[in-house]
Structures are given as structure tokens and as C-alpha cells.
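This report concerns only the one structure given below.
A single protein chain has been removed from this complex, and every other one stays in its place.
Let's turn to subunit A:
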């Protein structure tokens, strides 16, 4: 299976970005982004879809981590 060309990559990335934007707008509710999800899945190799899904999870987790983390100065006041 040949690797995607530059054009195919860009189509895939565009579809991914659209899908992610929809998710952002709907606060992660994927039920309202089904159309874009299908478009995303048809544009990208399966491995890439898995990869991008994991990447999205990681980015979301990172946001939560950086926002919800207790500030170090509060917990280590005496050190």
C-alpha cells in the first residue's frame, strides 16, 4: 500500500481539523459530528485515524492536566 501523497495528506488533515473543530464546538459530543467523522475516516488511512484519535485524547488530557492541576506552591508551602 503506497504512502499518501502530499495532496492526500492535506485532504486528510483538513478533514481531521474540521472534525476536531466540530468536537470543540460541541464540547466533545461526537454524536453531532457524525458527518465529519465519516468524511475524516474516508480521507485518512486507518492507522492515521487511530493515531489522530489518540493524539486528540492526549491533547485534551494535557489541557485538563494543565488547568486542573493543584498549583505546586499551594501544596509545598513549607518547603
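As a working rule, a contact is a pair of C-beta atoms (placed from the backbone, for glycine too) under 8 Å apart; a residue touches a chain by one contact, two chains touch by 3 or more; residues count from 1.
In the analysis below, contacts and distances are computed from a predicted model.
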Protein name (UniProt record) of the chain left out of view, among "ER membrane protein complex subunit 2", "Protein SCO2 homolog, mitochondrial isoform X1", "ORM1-like protein 3" or "Protein YIF1": "Protein SCO2 homolog, mitochondrial isoform X1"
The one of A:6, A:27 or A:67 in touch with the missing chain is A:6
Which residues does subunit A use to touch the chain missing from this display? 1-6, 9, 13, 44-48, 50-52
